[in-house]
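Below is a structure I'd like to ask you about.
One chain of protein is taken out of this complex; the other chains stay put.
And then subunit A:
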Amino acid sequence: MGRERIQGYGMPLVQNNVDTDQIIPARFCYQPKRVGHGESLFGNWRQDPSFVLHDPRYSDATILVAGREFATGSSREYAVWAIKDYGFQVVIAQSFGDIFYKNAIINDLLPLKTTEQGIESLWDALHDNPKSAIHIDLENEVIRFEGGTSPAMMDLHFKKKYILNLDDISLTLEDVGNIDTYEAARSPHLATTLNRVEVR
């Protein structure tokens, strides 16, 4: 199976506007590494034993199903790293914070948008049967689950990048000639940081 098809169990995070400060509170963002943040995911909320992360019925979940405006707020990439480290491969939401969305793509965490109705049906399905599998078909842009389907919405070029597993920096460095040309034509009046000023 290629990267255009993914399947797994879901976990319903029945909430809108989950900001990145909730996904990983700032005080947990001190490890200078990309890995090792799974234990910090929802650091404050998981103090509550009834929080969905502790529900054994969802312990095998690899797909997080959240509401709308998921992961707005701080630019911290820790939010993506923590979700991935915890074991999620996909986040389905009605909409995402801009920076998180981009961070997720770069880090190979698949951010999928779907409709409000789709989210609610997924929440219902996961509530009724926590072990019902979710099938994501990127090629046909559809999410299939017990009792329904919903569109899998993803920007086209992100989709391609995800399916082909492409790395941004290597791609950009192929265009280094264009960057050289652009730079050569930049105005000499633009600011540089070489003469930093000791403003008093």
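Operating definition for what follows: a residue touches a chain if its C-beta (ideal position, glycine included) is under 8 Å from a C-beta of that chain, and two chains touch if they have at least 3 such contacts; residues count from 1.
Following the convention adopted for this analysis, contacts and distances are computed from a predicted model.
Only one chain is not pictured, and the protein name UniProt records for it, out of "assimilatory sulfite reductase (ferredoxin)", "3-isopropylmalate dehydratase large subunit", "RNA polymerase sigma-70 factor, ECF subfamily" or "Multisubunit potassium/proton antiporter PhaC subunit", is "3-isopropylmalate dehydratase large subunit".
Per the touch definition above, the residue from A:Glu4, A:Asp55, A:Glu69 or A:Glu146 contacting the chain not shown is A:Glu69.
What subunit A contributes to its contact with the hidden chain is residues 15-17, 19, 21-22, 25-27, 29-30, 32-34, 44, 67-69, 72-78, 80, 95-100, 102-103, 106-107, 155-157, 168-169, 171-173, 175-176, 178-179, 182-183, 186-187, 189-200.
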